[in-house]
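Here the complex is missing a single protein chain, while all its other protein chains stay put.
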Amino acid sequence: MRNDNAKWAAPLEQNRADVVGKNARLSLQPLSRQTMLSGPAAQCLALADQPSASGWPDIARGESYAIRLRRDRILAVNGPALTDGWHERSGVAVSDMTGGYAACTLSGPRALDILKTGTALELALPSGSAMQRFHRQEVIIYRWQAEDTFRIHTQRGQLESLWGLLAALVVK
Amino acid sequence: MKRVEGLGLIDRRTPLNFSFDGKPYQGFAGDTLASALLANGQRIMGRSFKYHRPRSVWGAWFDDPNAIFDIELNGFHEPNCPAATTYLEEGMQARAVNATPNAHSDIKGLLDKFNRFMPAGFYYKTFMWPNWHLFEGFIRNMAGLGRVENVAKSGYISEQHHATCDVLVIGGGAAGLAAARVAAESGRSVILADDHREFGGGLFRQGGLVEGQTPVDWVTEQLSAVTAAGGLVMPLTTAIGVYDHNLVGLVEAHAFGQAPSLHRIRAEQIIMATGAIDRPVTFANNDRPGIIAVDGALEFLARYGVLVGKNIAILSNNSLATPAAEILRTAGAKVRLLDASTGPFTAHGGKSLNAISQGTERIPCDTILASGGLVPLVHLWRHAGGKLSWRADIAAFVPAKGPVGMQAIGAANGTFDLDVSLSEARGENLPKSTYTLRPIQPDLTAKGRQWIDFQHDVTLKDIELAARENYTSVEHLKRYTTLGMASDQGKTSNMAGLAAMATLQGKSIPETGTTTFRPPFVPVPFEVYRGARRGQYFNPLKRLVLEPELRAAGAAMAEYGGSLRPAWFGSGPHEITREAIMARRAAAIFDASTLGKIEVIGPDAAAFLNFIYYNTMATLKPGFIRYGFMLTERGAVYDDGVVARMGENRFIISCSSSHVDGVVARLEAWRQDGNNPDRVFIHDTTPNWPTVTVTGPKAREILESLDLQIDLAPEAFKHMTWREGRFEGAVARVSRVSFSGDTSFEISVPVATATALWQAALAAGKPLGAGPAGVEALSILRAEKGYLIIGKDTDGDTMPHDLGFSIPRQKKTADFVGDRSLHTENANRADRKQLVGLMAPPGAAALPTGAHLVEVTLGKRRSIGYVTSSYHSPTLGHPIALALIEGGAARMGEDLTVWHMGKQSAAQVTSPCFYDPEGAALHA
Amino acid sequence: MLLGSVVYITYLDASPLIVPHWQDHMTNKYSAFSLFRESLRGHKGWQPAWRSPKPQAEYDVVIIGGGGQGLATAYYLAKNNGIKRVAVLEKGWLGGGNTGRNTTTIRSNYFHPESVALYEFSLNLYENLSRELNYNVMFSQRGLMTLIHSEPDLEMANRTVNAMQLNGIDATIISRAEVQKRAPVLNFRDDARYPIHGAVWQGRAGTARHDAVAWGYARAADRLGVDIIQNCEVTGLLTEGGICKGVETNQGTIRAARVGSAVAGNSSVVADMAGYKLPIQSYALQAFVSEPLKPIMNTVALSPATGTYFCQSDKGGVVIGGALDRVPSYGQRGNLPMQEDVLSGLLEMAPALANVKLLRHWAGIVDVTPDSSPVIGPTPLPGFFLNGGWGTGGFKAIPAGGTIFAHLLATGTHHEISQPFDPSRFTSGRLVDEGAASGIAH
Partner (left out) sequence: MQRFPCPFCGPRDEREFHFAGEAGKIRPTPSAAQSDTDWATYLYEAQNPRGPSREIWVHTPCQEYFIMTRDTVSMEVLGTEQLRKETL
């Protein structure tokens, strides 16, 4: 029976240092709340108290915002506290995902090129949802505050492989 | 062969040392290995595949099939590098492939003497007795080109990129440059790619001025204009294939030893300006070293300053011969022009040429430059599904009906005059073409061997033989003779071969047909297709929130169903038994975070799950949990798990760890296809809720010290119910379900609280003799109880009634997934494999998992089932096993024969539940 | 030494133990001796491998599809069933479909007794096929290993190998050391993503020259009087009173007492002509070959974890295959996503090949059934019979498929081997699903 402790390096600390390379920086992005809302788009936004939700290549702004994941689903970031479950009046399903997704920030003039090693996304190619695949891994990618600052969320269990891929590209 | 002062794009101030077949040479920066060797007077660069004939270069770029080297530089070894496209680097050690000891004097050259015994396809007619495999090793050692070193190439990683553009221009010759400039200056985004280090394509070899400028100046101006207009210019970049929906694979070469990069370019418009190459002339001894393509010789001169001969005969059928002769004369050669359409010609000489003859006339020469006309490079056009048409005036196939968004210009389109080509590229009116050609066809009566495929040693006689034996379709010809299957993929041999077959059959070339061109355009390393998908990143594992804690507690981490989980804790696999005993005597603490937590939310949730599950879920009450099977429409068990009802409109599915993604996908498919998607939603919250499971007789005691604010008394908190509590201020969902057979609690908390919960549980368990346990111990515990693992204790045909769950099949009236398939002839078979337990006789070892149960009829053993799980039970002190056996449920108590790798043993059929069959421990 | 070998080979092959299957004084028979004799007279005496006849108005049996299955069916109809008025209609060039596009693996290491009966029968026929057809199909019994990467893999390997042994197949489990001895180019690093614990080994498995199988059957069938008609595309079925009486083609109407379809990659299209649907979805399956290399791999290795398998051809090219493209397709070309999957899989298996160059890749269209087993049997249209749905496994089954389909066409009833593969199994639910038992179905 195998012991693969050495083959799979232990995960990095949660307070890990930023990875800095030429024209690019990678950092872990702590978020205090993430909420998944499914239902009619307008109702989801109303419940999450957001004016709109960002897809690609929208730039989300501020500390509290919403990201479009599907036709009928948004992710509210740092939004209001909501009860999990069915919200009868709005017809919206709510689940807390604060810990379910981990996020990191990739920024700098080279950031988009780094992303384009693993996805076919283009600024000129808008998309209703921010869902993407980066080197075959399911991720949420959107811009935040600036043209060249990207926030990338992934299911927490996949953070280590996402981080490893990005870190290698950043320091290249 | 010599360098000509003042000619070429090489950097004469930077000499580079290299070796070939062990001998040292010197070239210049900008040389290819082929040009550097020619400049050193070294003509023999390789041996042919079959007869080991000495060969020199035919072409100056990718159309050379002859000079192929294994190269070593700084400890990096690469097989099968074409000498004509490998740029020279300091210290390169090159060796001709498939030559012993070297290309100049290869002992296998003797094989050529026996060529008459080895015509095309000779191996199909012999080597049948006693069998082919006996001869194969010998043949295989004779075949093959380069040698691979069996070492991993660390650091050899291909960069991968994606990009889009309005216009992708492939080929940076005159037409490509002009087209790229027009497109870029009209405001479109342009990528211009060329496989050479310098742009310019055939411009340099054509000599003279381009629109009043030297070729170098003109090219520089065009490139500056493209760049200034925002275009991207990519040298050393080959388009290897055009794939569906206008995706082009561009492979960008780097220094030797560095993996090329792959750019996947999605272009609105693809402009193919890939040029043309010379077609060889089929004549006797036309494979002799020193017989070179006209355009190849001009390339060697123009790009590398190498004049390939002193006394040159040009054997050509087209109007480009005269200007070529002028250029060569200017460079210092003596040139004689011969009309290739007159024939028959014979080359004379061995390793060096000394003459060409026509009839009785013998013309001394040291070099023959041949051209049977230009052949447009239409490979990419064919990749994209474009059609070709035959142009008799230039005796070539040219692009016809095109794929959407693709256009051919310049020589690739059969436009061989510079001015016409430029006008075509710029969309202007076309001047009249001056290129003319006299058709040629091979002379079937000529004496001596006439070579069609230089690398594969296919001669005109081989094609005659193929025709005689009725291998006349182009594909049969190719496959039977191996014509065009060499590493140049027929770039040189294709037209000559077609012409030969056409002549033999008295047909025209278009009637004879053309072969399909397949990507890649030139061979590229496998690495190009890999990129980041390697090692740990080839299917990366999911990682647990608690992994640092688990490692700190001594976990041995291993792969289970796509996640890295603790196999056991402590010093080795012997800990598994200790953990299992601990779990039965006190309690075990597991990380069960990978179990699914799929929320199904909405007013239709109950009806939806009732349809999805075999078991009736509509009647499940809030606060309660029900075990159930999810079936495929074919009735096979896909997953088992428990469903907890959180409220009127909310359920949580806890499915098997490895099935989370699959279950979510199935639910989503049924939700959108066949249900009202506004009334039920699927949220996969698995990663949001790490789970710590405490199981065993002391489990309740441990939970009590966690202060979860739940009444844990057995009558208040029963098996198969759940409660919401708090842990350190956060929500804690506690389910009383068990996979061990003992009282168990699964505690799910938010990610931020998980570490504290784990530590608190361990601290509370320690004084009670409880501690952490891994997946392996849990596997034993569940098998003792007869709990199954889908995919291990079931196969792709197992239905719920094979597992003892028959009631919904008989009683459930509402439709559910897979329902009808539970009543087919197959589902009603009496001999279906059913899950049972097995007991080995006292003192026997555990049965091997995967052993079969057999019955013997008429002396023949027949399998009636197999062992799916087997362990030594630490609780019971003897081996136990689960098995799928034909009609197993009716065989209780039966003694069966076990068969494993030829050895037999005995076992008795029992209930699959070995531990606590009454359920006292479970409900305690 | 070299020359000695050539003479030795010539001597061996000239052995009088070869018994000709037909009496003929022309240079029809292939042998080392006839090759030697023809070599001395410029190879002028070789006869055409097959004729190019014009179609006759009527045959006893017309077979649609001149691939391995169709040609073998015609050969066995003439040889085993005594039916010689047979035509094989091929819309392009014979052997140009999946027969000429596959990765040539031949094996019988199957799990279910029904599959074993079929593929083991085929393997047995392959073992004597070169001599039977008097055409060297280069069947090379170099063995096939299915790698075992983990303990669950080993448990599953036990289950399958025991099943095979009980069914009389020469399968064993070999150790990691044994794997390394047979295939040192594989990845034996301890930290490999998919480490090698051992392998399931079938020594009698191997590869054959795909074109030669088609050509050998074509030549042998032609000698028995079968008309092989190339460039003859079937455009419709001729029915009279609800019974199939022949076919319409671009070369005119051809009548036949029975019509058989053996058109891998087009089964649904031909079924559509007969007016019924099949349980088949068609996909592209890609294959890859590298530039020729000196021998580095002497067996066939398959990794269920990476979805890739490879071997080395006699010419020296590394021949690679993997899973189906994921998009239903009739376009005989491959696409990048699967190329990336298969070739990255190859390099996980054999990292030393990273800078070996891909020479070309191509695709065939495979007809995939829900249980990945073939469908053979009568159809709803009387007089019209089906041999299809072989998925990725048609090549290795050519001799068996031909024999049983010939039996079906000659007698109208199943051979005992083909009975379990009757299309009725989808109604009864008695599928023959090897999916779980074999890593990649071939």
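Chains: A, B and C, in written order; residue numbering restarts at 1 for each.
As a convention for this text, a residue touches a chain if its C-beta (ideal position, glycine included) is under 8 Å from a C-beta of that chain, and two chains touch if they have at least 3 such contacts.
Keep in mind that this is a model prediction, so the values were computed, not measured.
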{"item": "Where the missing chain makes contact, among the chains that are shown", "value": "A, B, C"}
{"item": "Contact with the hidden chain (one of C:158, C:282, C:313 or C:418)", "value": "C:282"}
{"item": "Candidate in contact with the missing chain, chosen from B:17, B:100, B:150 or B:672", "value": "B:672"}
{"item": "Contact residue for the chain not shown (choose from B:245, B:432, B:574 or B:903)", "value": "B:245"}
{"item": "Touching residues (missing chain, whole complex) on chain B", "value": "243-245, 247, 264, 266, 385, 404, 633-634, 665, 668-669, 672-674, 677-678, 813, 815, 819-821, 823-825"}
{"item": "Hidden partner chain, residues of chain C it touches", "value": "266, 268-269, 272, 277-282, 326-331, 335-337, 370, 426-429"}
{"item": "Touch residues of chain A, complete complex, unshown partner", "value": "40-41, 55, 69-72, 120, 125-129, 131-133, 136, 138"}
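Note that in this section only the chains that are shown with their structure count from here on.
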{"item": "Which of B-C and A-C has more C-beta contact pairs", "value": "B-C"}
{"item": "Centre-of-Cα separation between chain C and chain A, whole angstrom", "value": "48"}
{"item": "Between chain C and chain B, distance of the C-alpha-averaged centres to the nearest whole Å", "value": "22"}
{"item": "Contacts with 2+ other chains: residues of chain A", "value": "1-2, 7"}
{"item": "Junction residues of chain B - those touching two or more other chains", "value": "264, 531, 533, 536, 559"}
{"item": "Interfacial residue positions of chain B with respect to chain A in the complex", "value": "159-164, 264, 266, 531-533, 536-537, 540-545, 547-548, 551, 555-559, 563-564, 567, 573, 599, 601-603, 605, 646-650, 677-678, 681, 683, 685-690, 750-752, 776"}
{"item": "Of chain C, residues touching chain A in the complex", "value": "150-151, 190-191, 195"}
{"item": "Residues of chain A touching chain B in the complex", "value": "1-5, 7-8, 10-11, 36, 38-40, 72-73, 84-86, 88, 91, 93-101, 113, 116-122, 124-125, 135-137, 155-161, 164-165"}
